[in-house]
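Only one protein chain is missing; all other protein chains are in place.
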Amino acid sequence: MIEDTIYRTSSQYRVWSYTEESLQSLRASTNTIASDRVRVTLRRTRDAPQSATGTPQPGSDVDSKEEKPIDCLTPEEELVFVRYYCESLLELGDEYKPPLPTTLRATAIQYLRRFYLTNSPMTYHPKKIMACALFLATKTDNYYMSLQKFSEAIPGSPSAEEVIAPEFLLMQGLRFTFDIRHPFRGLEGGIMELSAIAEGQGQPTPILPHQTAQSLKQALLSIAPPPTPSSSITDRIGRAHNGTRELLKTAAQMTDAYFLYTPSQIWLSAFLLSDRPLCEFYLETKLGGPIIPSTNSDSDPSTPLDPLVELRTKLSKVLSDCSALLQGYTPLSSDPAQIKNLKRIAKKHYKCQNPEGLNMAQKRDSAQPPTSASATDSGPATSESETERLAKKRKLEEQKRGAQDLFGGELVPDRTKGQ
Amino acid sequence: MASKQAVDRRDEDEVCPVCKSSRYLNPNMRFLINPECYHKMCESCVDRIFSSGPSNCPVAGCRKTLRKNRFRAQTFEDIGVEREVDIRRRVMHILNRREEEFDTKRNYDDFLEQREEMIANLVSRIDVAKTEAQLKQYALENEQSIRANQALEEQEATSFQARMTLEQEEAQRRRQIARQEYENERRELQAGREDFLTRLAAGTSADAGTIAREGSKVHLKKSSARRSEEERIRQKQAALRGSETKRGGASTPAAAGPADSGLIKGLRKIKTPEPEKPYDPFMGFVPEKRDYFTLQESYPSSFLERQRQNQMASAGGYDLREYYSRTLLEAFAGLGVFVGDEVSKRDAEKVSPPAATEGAAMVAGNEK
């Protein structure tokens, strides 16, 4: 189909599409490389605490854990850790007036997710990358604002230099492909077409020329009722639209959907979750026949099928896989068990950060002199007094994980808990 | 035994297996067959059973649904041959690649062999489902080239016929001209001689030599003029023929690329475009073609109402049709792209033959 050929020219397909296996092995090798480096660097700094790097380890680390092997994050832990910052990015968008557009936030989230495929959060702390990703997204998505104005809106008011410092690093991690194919616009297209069918203005699909506006409308009106009753077909389409959009804003962003599926498959999977009969009807108008066989879709693989049947069979499998992926998503903040796990990871992360990685991010920015704020950030060792710490802890417990923490000096919960 | 068989065979020809009426009672009886199952029945049975729409084959044990318009007279006595011819015709109609579309003669021969094998499979009912699916997919993917080649075949058939007729006419005309010429020559010769004789009779003897010479000169002039006239006609005809073949050459199939399914191997990769081909402003790209949807002029959407009303935007040229076209394209772009399958295939291809990039990357990697 010509639309598929067009999609294959996109950088999202050419560079950023993976199988589950390749995704996993890519993350594993990123993790291995980063872990090796963390171990090497930490051991070296430990052996020579007065080295020229000027970032001596905190006292506690030096005395008690000298001989202990350094415990690095696993790829799975890295993923959860990054996901936390992706969710934060979604909220960060609300700090602006007017709030940043959904697609822009989604672009930034995908930048972050792509970046951490070949970079480890142990080397580059996501909180440093995320603001930059959001700023880069304002530039690539034509929603330009000055860096100054952008930085001011971020809780904790980081300096403009701090925000922009990792830009080059980020772009390199994105392999200089900035275009993200989102499922949002496709959803609008599908909804518009369904609305046209509902109003008796449907046009036949080129490969199924027998369809008429009347037959399409009739078929639409006779589909199975929606999961929740609706007053009219327009109402039903509207609800499915909202439900789908919500899933695309959240689940589709926080999972591997963009790496594993195409935008049209993603919106249709979300649509399937919102109103199954409506989605199945729509697909049937496109590809004929029942899309999702009621019985097991396992057909005899030895005989090649009619291409259209084959397409339907494959698609039904892909859509149900993708639906399951989307459905399996729950936001970290809504799940105490996940929060607990996240805190554990953050604590672990604190101990296996690569100080060189952070320095490197600054070296990259050699044109600009390091500001005092970033200097403090670069070394994990900051001389916080006990009272400050307690104050931060209290503040933290009050707001659980408010947006303020996102760009505050450190990821506070872990540090306080860690001591 | 032998005699019984003979009787049977005659019965077959004489008695309708469905209504059992015999030729003896109905001497005009015609038998028809349907390529769905090739069961034979008489014309009146076909009328009776299938006039009101498709129905099952009345022959015991055969439940094939048959349509009246597909019934036809049998061409070959042996029904097996009949069926094979049908299958062959159908397959050759689809797998109609031409020799000039292949890289080498060898590839063309392979193609012919493959086609024969598929025909044989269908005839002897081996792997029917698989073969049919292959055919169907091929037909779908190579729609354009199939149509182009069919058109070409037709054109060749008609031009062959035309050439035959033309040649016949020409031969006839040539014969006529030759006859005419002979006749003229004879008449002129006679007239010339008469003239010569009268002049000789009228003039003096001294002139006799001159007159005789003159006479033969005129004769020569006329025949050479005739000869050059003939030559001119011949050349013209040759030129006509030449341009005809040239035209035939120009319309060689615009092969729509090699088959995607890879059913046929060794097709010529790039067809060098004929220089005479008319300029295509799109250079082969098909504008605005879509497979999953038909773009409409407008779509109902309350969300867009304010945009539609925005006079400033519309005076600025903002065109919602561009938005419609984009949303609908994005709704389906990649729907049939199965990342899992395609990416693993892509990666696998990159590994096996070390492509240029890969090789370089490897080297680069090892150098570090």
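When the chains are written out, they are named A and B in that same order, and each has its own residue count from 1.
The working rule: a contact is a pair of C-beta atoms (placed from the backbone, for glycine too) under 8 Å apart; a residue touches a chain by one contact, two chains touch by 3 or more.
By our rule, contacts and distances are computed from a predicted model.
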item	value
Which of "Protein kinase domain-containing protein", "LADA_0G03224g1_1", "Signal peptidase complex catalytic subunit SEC11" or "Oligosaccharyl transferase subunit" matches, in UniProt, the chain that is not displayed	"Protein kinase domain-containing protein"
Candidates B:Leu25, B:Ala60, B:Ala73 or B:Met312 - the one touching the absent chain	B:Met312
Contact with the hidden chain (one of B:Pro27, B:Gly53 or B:Pro278)	B:Pro278
Sole residue of A:Met1, A:Leu42 or A:Cys72 that reaches the chain not shown, by the stated touch rule	A:Met1
Residues of chain A in contact with the chain not shown	1-2, 5-6, 8-11, 14-15, 22, 25-26, 29-30, 32-34, 36-37, 40, 98, 115, 117-120, 123, 135-136, 138-140, 142-147, 160, 164, 167-168, 171-173, 175-179, 185, 357, 360, 364, 366-367
Interface residues of chain B (partner: the chain not displayed)	140-145, 256-257, 259-260, 278-279, 281-289, 291, 303-304, 306-307, 310-320, 322-323, 326, 346-347, 350-351, 355-362, 364-368
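Note that only the chains that are shown with their structure count from here on.
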item	value
CA centroid of chain A to CA centroid of chain B, Å	54
Complex contacts: residues of chain B adjacent to chain A	129-130, 133-134, 136-137, 140, 286, 289-296, 299-301, 324, 326-344, 347
Interfacial residue positions of chain A with respect to chain B in the complex	1-4, 6-8, 13, 17-22, 181, 183, 185-193, 195-196, 199, 201, 203-207, 260-265, 267-268, 286, 303-307, 311, 314-315, 318
